[in-house]
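With one protein chain removed, the remaining protein chains of the complex are shown where they sit.
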Amino acid sequence: MPLELLQLAATASQTAAGSGLPTGRMLIWILLFPLIGMTIWGILGKRLRRETVGTLASLAIGLSFIFSLGFFLAMLVREGHGAYTYTYYTWIAAGKWFSIPFGLRFDHLSAVMALVVTGVSTVIHIYSIGYMRHDHAYWRFFCYLNLFVFFMLMLVLGDNLLMMFVGWEGVGLCSYLLIGFWYDDRNHPAETNEQGTGNAIAGKKAFIVNRIGDFGFVLGIFFIFVTFSLMTNDSAELQKAYAGAAKQLHVTDVEQITPLKFSHLKAIIESWPEGSHLPVMVLTLIGIFLFVGAAGKSAQIPLYVWLPDAMAGPTPVSALIHAATMVTAGVYMVARMSFIYVEAPTAMMVVAGIGALTALFAATIGLAQNDIKKVLAYSTVSQLGYMFIAVGVGAYAFGIFHLMTHAFFKACLFLGSGAVIDFMHHKQDIRGYGGLRKYLPITHITWVIAAYAIAGLPFLSGFYSKDAILEKAFEFAPHGMHWFGYAVFGMGLAGAILTAFYMTRVTALTFWGTPRIPEEKLATFKKPPGTMKAALVILAFLAIIGGYINIPAWWSSDHKGGQYFVTWVQHWTKDKVAEERHFVQHGGAAHDEKAGHDEKAGDDGKAQNDGDKEAAEKPHKEGSEVHEGMSLGMLAFLLTLLSVGVAVIGVAAGMAKYGVKKTGAVPPAEGEKLTPLHAMIKNKYWIDELYEGTLVDPIHAGSKYVLWQGIDVFIIDAFVDGLAWFTLRIGAWVRRLQTGLIPVYVIFMVAGLVAMLIYFFAYGILEMPTFFIKGGGK
Amino acid sequence: MMYNAGLFQYLSLAGVLFILGVFGVLWRKNAIIVFMSIELMLNAANLVFVTFSRFMASHPDGYVAMQGHMFAFMSMVVAACEVAVGLAIIVVIFRNKKTIDVDDMNLLKG
Partner (left out) sequence: MNPSGIQLFLKQNFDIQTVMPLIVVAATALLVLLLEATIRGKSRTFLTAVSLVGLGVALLLTLFNFPGAKQSSFYGMVRTDAFAQFFTVIALAAGSLTLLLSANYLPKIKSDTGEFHALVLLAVCGMILMAIGNDLIVLFLGIETMSIAMYILCGIRVDAEKSNESSLKYLLLGAFASAFLLFGIALIYGATGTTNIEALINSGGVLYGISGIKEYQWDTGAYQFAETAAQYFFILGVAFVFLGFAFKIGAVPFHMWTPDVYQGAPTSVTGFMAVGVKAAAFAALIRVFLGIVDFGDLYSSNAIAYQPLMDLKDVLLGVIWLVAVLTMTLGNLSALIQTNLKRMLAFSSIAHAGYALVGVSVALRLSGDDRDAAVGAVMFYLLAYMFMNLGAFGVVIMMNRGNDEGEHLHDYNGLASYRPLVAAAMAVFMFSLAGIPPTAGFVGKFYIFSAAVSAGTVEGYGLYFYSLAIIGVLNSIISVYYYLYPLRNMYFVSAEREHKVELRPLMSASILISTIFVLWIGVMPKGFLSRALEGAKALFFG
């Protein structure tokens, strides 16, 4: 229904405008507004008034949002919902086979991302006008923020891996700049500063941990190029695949296909010649390398440690970069490369497994944190884990769906926490809060909505997305291993209970009960300005309705009807689960088809053919056994009940411990004795200390004493300095030739000429006899 | 037999003039004389042009090459311009430094 309505609206607006649809060339404007904004604030911001900077910066992003929306609507009314693509120019060209375009791709997947990024950014920009109102580097903040949006859009809209990588690094840079925004700790005590780590150090940590991930990402890109470029691999299969891809892409010449471009790579893999196998080992390796990059950017085990520390940045930054957009870039990337992951089940297992572990592990840490932003940070890590479960089990569209709903409710939560922190004079310890509902009613209501959305209570957006992910995880069976799917499902379910519990805990401790600081003091505190409230309300509204664009399959009769969002995104992603379900439902037919296909294709080797058949049959058999006698809708319904049940249990447990009575239980203050389990969780399993002790310190010591003071100073520096000294000596010697005397210069010129003539004559010396005897002539 | 100065003789003369010019530039210290030596070299080149042009006039293929004559005129104009500018520069230098010895022109070096 909403889809039709949207189409109607788009058609109406189009006829109203009386002009044609936008052209792909205009896509660049989505990127240009933030870039222009960034440039202006960077150069002139200091001289402009605060309100001007804030308003215009929000306006720049707002324009980007409007353009994105326009393109989205245009896609809706377009014939076949075709994607908008435009190649502006060749960005890098080297030789025949390496040509990287500067092109933008606004397709079904990036449309969603662009809308989420620009939409949430606009809201958070508006919020920041209020939140940053006292900061002296107001203009710098908006400059960085606009720059971030620019890079994020480049990441999302770039039509090839290298542009994505530029955006990827760019958002990393902005993240670093904004985490350390209050780099001068004397003026700005860190918002999150438990171990006394400075803000700048937190920024550095984020940057360095991300480098580890980026290393994996780069390796993935290299592997893709090496494997799928005719320059490095001219196997017969690849050439056939190129020919097929050329046909599919309607290009005349295979030289125009560049394997780093998403659409081209997808076409290559999809037109892989029948009868030959994709290099699954390499694809698995590529998938894992790319996931290392994603794990760095999206804070997954073992690279999640930077995200909690990143809370040192201003709260709008935490909301925008470290909750809603940048950290989800990894999920987007995996969804973008879904055509590789579906061919590599092992890589999918890694993604789903790490995702499930992270979802559970981070949720347990969230149970015992007392810093309001830290709770939200671990919650973000945990929710990102859910997204990776989704993309790992092949439900890419659902991952993106959760990404979107999470952007709404988590941004709302962070902005709510920002309002609370602002109100409480930058105190972040929830043990010092309590009873704030009276003072911050709007913040309270929006917070509760968002908290229950993340907890997964029905009829709020988080329920629809998280429930769908768990359902897909349940059906996941890589290599026919159903236990893996069940394990992932179980961990996800456990995480969901914990999520509901810790969200209730933090809500109760913050807003409910009685204030833990004197009420007369609270009454003097300043309430947040209107811009902040407006942002909260918008996001809370989205957190409610965001889920309704994709209602569960069993709500509609044909198991497909309500899934507008997923159907939309599946234009790009290859949804493995959807196929498998189809396979299970119509098991026999599908099996016959597959078998027939195998026989057709496998003329070359009998043994191999048999193996294929076995592999093809296996999941089908086990699948039939498991789901025998139960309709799919029924199963989905039961799973939904289960997840609603755990959410309710979690919330109820939280209420029981913290929400009942007037005061509720308050977590023990610092220094009080904790139970061992509590201490372990509160100290985050000592993972930071573990990294510090096993990796950071030894590396640091090794770098300092061996590499720097040993090898660098004594060997490399000595060598380089010696070389430099030698070069400078030569330079000084050469300098003496430059006497400044004209005759000397003339001598050099004549000497040069004479040398040249001698060379000519010496070259011709063998020819001398003929010169005297007969010479040339015609 | 009547002796006619041929191509070889003219070219030899031009070559000698040119080399004289080069040595003049190398050995003389007075800027004006250095300059005159350069003019000598230019004139040697002009002589070569005119010589070739004159002797090519009776090419077997009927190929007439008059560019040499033209070129000589052009290079004479160029040389005249160069002299005008050059003398002006030398005069300025003499006014500032009271010398036009090229060996004294070594403020700029290294």
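Each chain carries a letter (A and B) given by its place in the written order, and its residues are counted from 1.
Convention: contacts are C-beta pairs under 8 Å (C-beta built on N, C-alpha and C of every residue); 3 or more make two chains touch, one makes a residue touch a chain.
Not measured: the values here are computed from a predicted model.
Visitor: Footprint of the hidden chain on chain A, which residues?
Guide: Chain A touches the missing chain through residues 89-91, 93-95, 102, 724, 727-728, 730-732, 734-735, 737-738, 740, 742, 744-746, 748-749, 751-753, 756-757, 759-760, 763-764, 766-767, 770-771, 774-778.
Visitor: Write the list of chain B residues that the hidden chain touches.
Guide: Interface with the chain not displayed, on the chain B side: 6-8, 18, 21, 25, 31, 34-35, 38, 41-42, 44-46, 48-49, 51-52, 55-56, 58-61, 63, 65, 67-68, 70-71, 74-75, 78, 81-82, 85-86, 88-90, 92-93, 96-97, 102, 105-110.
By definition in this document, only the chains that are shown with their structure count from here on.
Visitor: Averaging over Cα atoms per chain, report the distance between chain A and chain B in Å.
Guide: The mean C-alpha positions of chain A and chain B differ by 74 Å.
Visitor: Taking the touch rule as given, give the residues of chain B at its contact with chain A in the complex, in rising order.
Guide: For chain B paired with chain A, touching residues are 22, 25-27, 34, 102-103, 105-110.
Visitor: Hey, which residues of chain A end up touching chain B in the complex?
Guide: Residue positions touching the partner: 735, 738-743, 746-747, 750.
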